[in-house]
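The structure appears right after this line, and notes come after that.
For this view, one protein chain was removed and the others were kept in their places.
As written, the chain order gives the labels A and B, with residue 1 at the start of each chain.
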Amino acid sequence: MTAYIVRRLFATLPVMAVVALFVFFLLRFAPGDPAAIIAGDDATAESIAAVRVKLGLDRPVVEQFGVWLWDLMRGDMGVSIFSNLPVTRLIAQRVEPTLALSLSTLLVAVALAIPIGVVAAWKARKLVDRVVMGFAVLGFAMPVFVLAYVLIYFFAVQWQLLPVQGYRPIGEGFWPFVECLILPSVALGVTYMALIARITRASMLEVLQQDYIRTANAKGLATDRVLLLHALKNAAVPIVTVIGIGIALLISGVVITETVFNIPGLGRLTVDAVLKRDYPIVQGLILVFAAAKVLVNLIIDISYAFLDPRIRY
Amino acid sequence: MIVRLLAVLAALVLPLSAMAQEKVLRAVMHADVRVIDPVWTTQTIANIHGALVYDTLFGNDADQKPQPQMVGKYEISPDRLTYTFTLRDGLKFHDGSPVTTKDVIASIKRWGAKDGVGQRLMGYVTALDAVDDKTFRMVLREPYGMVLESLGKSGSSIAAIMREKEALTDPQQQVKEAIGSGPYIFAKDQWVPGSKAVYLKNKDYVPRTEAPSSFAGAKIPGVDRIELVWIADPQTAMSALVNGEIDFYESPNIDFLPLLAKARGVKLLKTGKLDGTQGMIRLNHLHPPFNNVKARQAMYHLVNQEDFLRAIVGDPKYYRVCHGLLTCGGPYENDGGSAFFKEYNPKKALQLLKEAGYKGEPITVLATTDHNTITPATQVLIQAMREAGINVDVQSMDWGSVVSRRAKKEPPAQGGWNIFITNTGGVGAANPVLHTWIGAACEKGLFGWPCDPEIEKLRNAFGLASSEDERKRIAKELQTKAMEQVVYIPFGQWDTPLAYRADRIDGIVPNTGLAVLWGITKK
Partner (left out) sequence: MAASATSLADDLAPPSRRFSLLTAIRRNPTIAFGGILLLLLVFMAVFAPLIATHDPLRITPVNRLRPPSERWWFGTDQFGRDVFSRTVYGARVSLIVGLSVAAFSSLLGLALGLACGYFRRVDAVVMRVMDGLMAIPSILLAIALITLTRPGLGIVIVAIVIPEVPRIVRVVRAVVLSIRAQPYIESAIAGGTRNLKLLLRHVLPNTLAPLIVQSTYVCASAMLIEAGLSFLGAGVPPEVPSWGNIIAQGRTFFQIAPWTILIPGAFLAVTVLAVNLLGDGLRDRLDPRLARRL
């Protein structure tokens, strides 16, 4: 098993390298000049040029890439062009909120989707199935920010039950932490509900039709137990797969949610950095995201081993 | 059991009581604090930060008259060439070291190397020396009437006094530490760029004794802690204010004002007669068709200020039509040149353009996509141009890209531009010297590069003028010339009142030109 993990990790290095290269050069050739943005609205062309020189942006792109790579190997992701703070510190500050939001969203999505998928599979092709799946898809059909505004309007502004925005780290208390996450994770979770519900339903359907389930039914075991014990366990593999895919998609959804609810996470950091052309931050973030994806994939693959005894490494 | 219960209660209550004693002001400004050196950038938000952390030698009061701030007493020699300044007592930097003339002189030199107004001032200075630790002297080569106003200016790039160590940093680079002598201390370790900037009360700050008046008078740190929270989404920010999660919202969308006015505990405040924004349509004087003054003047026929202001602001209560370049409602408002402003007549505009040699080439407009006032204004202009039958080449891009592209002097087809739209603050635009966009210094000037030595001469004359009447006369002549040359076309003025929780905070200082947060106390 360990050998497998090590092998997998090594296999990803070339991929990460390609990703890093791609993004680095993409950013450098984009129009828009961080020096001009930094210098501010009333700065003259001369002062902008001077700023550019100081930031090292006038050196050839290949040289800039080499410098970055060299620093990276020593654990230094560079400093932000704007704030002069180390990229590692900027990213570390923001990991916790994004992680908290992602996990709570996943929790909401899974908690809603699996029962929906199970029910839909049980009553497949009947009206209940269509209605329930329709409800799930409705959540997916609305853009996240529309749903978010509706939720904020009712739950925060009108009824004043929950805060409008912000993020409180768990160190400030458990309830403040949770109450800030409720609306965002519901808004985002509902959009993923459909995806997970659909796969749950499909996997359950497939398993339910298999012979050994019908035998169990014929033998007179209670229907509930049949569903839960046998079907779900066997359907777990594709469900876990799609949860894994969902995590990758989550980052995109998190970007919008973080903007609406003002959560200082990695999603917002990414968008701000790209729009401001703060190259070092964007490069660092790409690497972090790629690494996270690799880690998630690995965890998913390993969990297969526990869920399906037929898979062995 | 009881002991455990009491311990739990104590653990809950103690932190609450500690928090209850610390007064925190949570404010949302128009941008997030990204750069902490107010001299290195002209961004307004950096200056809001700078105003909290640094102190200045002079501060312009509510009537835009400079008053001594860090300076205790000062003397101007009879020939008006020598200024002797003595610092007042009790000035200390946040690290405890006293403010000396070494720090002051280095700071002024750095500011004078980078800031436009500062450069102009330093152009007149022949010597800047310390007499002792508290007194220094500035010698001019000819009398200049704007010395004190320049040192006390509030708009962009205030003349922040830093420690000599930071002041010796190359002006083209940011300072590494934000250590000033102002009423608040920047808590750099708690700074999360793009999200939150934290300022702590400077307990050792010795404010002046006069009443606060804009940047003059006492600057008293009223709360223990200021958190500048950045909320990108204007609706979320408004809801947060209504919900009580923030106390102060610098620039709410005008459309939210009716909602905010109705909300419990929330009050709106127009911060002063000069505060506000002026919209500017900037033409590129370097390339055809707008290198021809007649073509530029043709564009006056396309600007109906009401249309622009309605699109940006909506409610007529908050805007005013102003056919001049110097802020209407300001001390140097005049009607010079307003005759150039014409009735909205797209056909006439096209006819005049053709007479000036326009043959239907594409005119490149840099269309910002993500700015809440510049974007709608650009849309209105583009529609007017299309209505005239002008061939408009719309280049849509985000503000960051516009800022880069407008600096290019190449022809529009090769990465340059013909038109872009921007704003400027009402306070700076009220004074011909402080108003950078009215200048016409040709290649050395601001984007658009209008070129007219007469205008620059008039600006200098304004600085050297000895009486208010003379200043007013010069201002009128200057504006006439500038409107004739079309240094830019103004599309109106609007207020941006701020919104705050009147049930929580008090003491907002009005008439400042940019939001200042000293003086605010929490109930």
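Here, contacts are C-beta pairs under 8 Å (C-beta built on N, C-alpha and C of every residue); 3 or more make two chains touch, one makes a residue touch a chain.
Note that this is a predicted model, so its numbers are computed, not measured.
Only one of B:83, B:230, B:256 or B:358 touches the absent chain when the whole complex is considered: B:256. The residue touching the chain not shown here, chosen from B:72, B:207, B:234 or B:346, is B:234. Among B:32, B:61 or B:398, only B:398 touches the chain left out of the display. Within the full complex, the residue among A:52, A:94 or A:293 touching the omitted chain is A:293.
In the complete assembly, the contact with the undisplayed chain comes from B:369, out of B:77, B:126, B:190 or B:369. Although one chain is not displayed, its contacts with subunit B can still be listed: residues 233-235, 238-239, 253, 255-256, 258-259, 306-311, 314, 367, 369-370, 372, 375-376, 379-380, 382-383, 394-398, 401. Listed here are the subunit A residues that touch the chain not shown: 12, 14-16, 18-19, 22-23, 26-27, 29-32, 125, 130, 133-134, 137-138, 140-146, 149, 153, 157, 194, 198-199, 201-203, 205-206, 209, 238, 248-249, 251-252, 255-256, 259, 270-271, 274-275, 277, 282, 285-286, 289-290, 293-294.
Everything that follows uses one rule, which is that only the chains that are shown with their structure count from here on.
The distance from the centre of subunit A to the centre of subunit B, each centre being the mean of the chain's C-alpha atoms, comes to 39 Å. Of all residues in subunit A, only 31-33, 36-48, 50-51, 53-54, 80, 82-85, 90, 93-94, 149, 152-153, 156-157, 160, 163-166, 259-262, 264, 268-269, 272, 275-277 touch subunit B in the complex they form. Residue ranges of subunit B in contact with subunit A, taken from their complex: 34-36, 41-43, 46, 114, 116, 156, 170, 172-174, 176, 191-196, 229-233, 235-237, 239-240, 242-243, 245, 370, 397-398, 400-401, 403-405, 407-409, 422, 436-437, 444-447.
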